[in-house]
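Only a portion of the chains appears, each positioned as in the full assembly.
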């Protein structure tokens, strides 16, 4: 039996709480077992200077661990005076993933900041951040759309993410921290509601992996993401029907 | 009528949730109206280098606002590459306040980090952080004491804090963000369960204040803090009786 | 007998040298016993970006210790690459204190920088900085007023500051470094010529304090500040009569 008493192909219990924060234009608390991430979407007028005048918007993400989200306390980036390499990688991944399902022209010259702050970290925080940030982003788009600041709903699909990995020769879905630390291969998959891949990042620290193992892991991830997108669809209710699928 | 439909001498609704975080040795979520702060107490063996060999422990605090805890998104300290002056002031205040009610010799050569992270900021975050951090600290002390790592319970009293201020000539208890931004005088008071003062910081940006006004504000603060300490006592239950009052 | 052979309610010898620096619009060297602080007021056209267009000026302060102002050499902030928390607290306090006695509308869209650099530190440097900065500021206002750059003298009162504290149960005025390091309670008081409070910051590191002790300390501080303001008045001569008391 693995962590949380699950089978290999089972997700942990997923809970998404919409509008978790009072002041943000969109927000969600996503819980995957003990992993808990607050995702906030903030809309600002204007875009970064390198995009000015292009009549398109921008979506960017920041990610941080609270010092005691982890088993051992971790030092704040602000205290070390710099954002760590791991943090940079994760926030770039979140930003790219969400930009894959938004029409930046429809957004207009606005920036959406997606702040993903981890309250508790039991593995899979970057995947949870992407899945939760989508919900926050959808609510922020609804805020703009229902407020008639934009005329076309900018989202073009759903997007969610999951981690998978090989542990002692077995392919596991949605790794806990403890499983992740024993994994030979660790992969993060980001996929749309339409089943198209957005990102795939597979890493072997200890052991390499074969093309066949890659396929087993991808199959597992696809199933997990489909369940996450069902959750997003349910929690977003009628906003779900506003998504403008582009063909 | 003032914010939250209160009278001048009334606190906002206070809620303290013990053990809010799974991995910390002690933790609490404190809510004062819409102000919400997570307080985590982390115990580490060892003390800062300037204290080594003194056979005493150390208690220190860090404070941070989540980017979207506020009405407008605020930039992360880590992104600006430095901790702001306001943040420094607040975390030094929290640290001093908690050190006033702990016997550092009983703690032994250990450091307790009090991380106060603001989820939502509607005024009074530094006072809420102190009041909540006391609960987190008490649980961390219980963790050490019941685990027989220390033999004498180190807390020597309760401690809590509240903001008071003069707004249009009226003395108000527990200011909301909107009240605070209109206040002529703004004061933070930190007091023990025994009614002794630990810190008093009164500031006039716009208008100065008289000795008499100072006394009115102090009277108001004392009443508020007494109620907060009753809350702490209730939520801590039987740990409350372990406090070693020193006379 | 206490430091400098004084009684408990006695100030150290105070000396204020006007126009200590050749290039600044206003400047003063203030000496309180061995504590020596250079205060320079620099006038710049324009205000910080967040104030632009409000037709008001701004007053802000910076504070620094020379490396060998102290008994042990202290490392420069510039070498550590950041301003320390203590420095931030002090410069924010100086800025707020001086802004309490200036009409920013009369100043016009100008910034006054108050640079307080400690040549020698024997306790009470932040209080000395405030008292000295007032003299530098007054001369800078005279420079603008006599030069007909402003038409109404902007100062609305005098302001000065002093430290008081409880040492072994006795209330002392104007603590030396050595007294300060033994104090149970340490308080800084900032007050106007009209006897109104601007700031009060009382801190108990070792021991807490009662409302009654607070009052004793305040009484002591008020007397000290009155003497300091007499000194300011004497040294400023006829500029003193330009202060526009607002009622």
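Each chain gets a letter, A, B and C, in the order it is written, and its residues are counted from 1.
Basically, a contact is a pair of C-beta atoms (placed from the backbone, for glycine too) under 8 Å apart; a residue touches a chain by one contact, two chains touch by 3 or more.
As the structure is a computational prediction, the values presented were derived from the model and not from experiment.
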Original post:
How many copies make up the whole complex, given 3 shown?
Top reply: 6
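FYI, only the chains that are shown with their structure count from here on.
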**OP:** Between the chains shown, work out who touches whom and classify the graph as line, ring, star, complete or other.
**Re:** line
Original post:
At the interface of chain A with chain B, does the proportion of residue numbers present on both copies reach over half, so same, or stay under half, so different?
Top reply: same
Original post:
Relative to chain A, which chain has the most distant C-alpha mean position?
Top reply: C
Subject >> Most central chain, Cα average position >> reply: B
Subject >> Distance from chain C to chain B - Cα centre to Cα centre, in angstrom >> reply: 29
Subject >> Chain centre separation (chain A, chain C; CA means) in Å >> reply: 51
**OP:** Could you grab the centroid distance between chain A and chain B? Build each centroid from C-alpha atoms only and quote it in angstrom.
**Re:** 34
Subject >> Sites on chain C at which at least two other chains make contact >> reply: 82
Original post:
For chain B, which residues count as touching chain C in their complex?
Top reply: 82-86, 88-89, 91-92, 96, 99-100, 192, 194-205, 208-211, 214, 218
**OP:** Spell out the residues on chain A that touch chain B in their complex, using ranges where they run on.
**Re:** 21-24, 27, 34, 38, 40, 42, 44, 62, 64, 66-71, 73, 76-79, 81-83, 113, 115, 117, 119-120
